[in-house]
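Worksheet: one structure, shown below.
Here the complex is missing one protein chain, while the rest keep their positions.
Up next is chain A:
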Amino acid sequence: MKGPLLVVEDLRCHIPSARGTVRAVDGVSLTLARGQVLGLVGESGCGKSTLVRTLVGAAPARASVSGAITVSGASLTDMPYEARRAFVGRHVGMVFQDPMSALNPVVPVGRQIGEAVRHHHGLSRAAARARAADLLEQVGVPDPGRRLRHYPHQFSGGLRQRITIAMALSCDPELLIADEATTALDVTVQRQILDLLTGLARDRGMGLIMVSHDLGVIAGRADETAVMYAGRIVERGPTREVFGRARHRYTDALLGAIPRLDAPPHTRLRVIPGAPPDLAGTAPGCAFAPRCPARGERCESESPPLQGESGGHAHACFHPAEGETT
């Protein structure tokens, strides 16, 4: 199939609240090819979860959403609600942060894995069971045939997340979205799950979006990285480029805040001063300006556009860093 897997153009998700409109996603554009891994990083509250939820049509009910989303050439934003939900169910898999709450506690896991494929592809009960067992095997759950009958509380955290991955894979999606999929797990399990996700994406030729606040999760796994701040993508490019030659001041500060093992003891950790902006605010200019060491007058009045550079590395900053970090 030709053309990119996912095209997002000028996506906005504005949520009305008592304090004014929260611009959780404010003009995001992205492209993802088949077999490509995109890392989406940013602080808590920068809108990255709202972005991926808006992508799959799970934005808050009150939100006003605009922009265009195309998956495999089909325009999601032009589809009626139920058709869109069915399309997303067939083509997009979603793995959420907390594997306990993402699974229904009173339904056996085999049924939860098999139900979507039964519905979307009309499989029989027995065929869905066999498929669920096969999927459990693929995601590394031991003794899958017996485990199908078990309930979520009978599994450890890591196994539960493997089960939600099996659920997400059940309809052979072309796009897999992992929203902080390893944040609730301990570090060793985290690594196994991340390897599983990237391995599956490679083997099946799926597009994979990994959402995380943890740069370490993205580095070395994502082909491309997009950095999100205050509802916008402020920098994106090949992961090596973004991590090696960060241009946006926010990316630069974020990379500088990673604790280093080779620093001498009692070195003060570097932090980004200030707090993430209130997305309900409507101040003009760059959202990072109040915390930025390099801000100029222009930054306070004008919002910098995302500008491309050579090699697909783009940033939205009037006073970019020289890109000689690390």
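By definition in this document, a residue touches a chain if its C-beta (ideal position, glycine included) is under 8 Å from a C-beta of that chain, and two chains touch if they have at least 3 such contacts; residues count from 1.
By our rule, contacts and distances are computed from a predicted model.
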Among "ABC transporter permease", "Carbon monoxide dehydrogenase", "GntR family transcriptional regulator" or "Na+/H+ antiporter subunit C", UniProt-listed name of the chain not shown: "ABC transporter permease"
Per the touch definition above, residue among A:P105, A:G122 or A:P259 touching the missing chain: A:P105
Residue touching the undisplayed chain, where the options are A:V8, A:C46 or A:A116: A:A116
Candidate in contact with the missing chain, chosen from A:Q36, A:T70 or A:T164: A:T164
Absent-chain contact - pick from A:R12, A:R34, A:R90 or A:H319: A:R90
Hidden partner chain, touching residue among A:R19, A:H153, A:R202 or A:R260: A:H153
Missing-partner contacts on chain A, residue numbers: 56-58, 82, 85-90, 92, 94, 96, 98, 101-107, 115-116, 119-120, 151, 153-154, 164, 167, 170-171
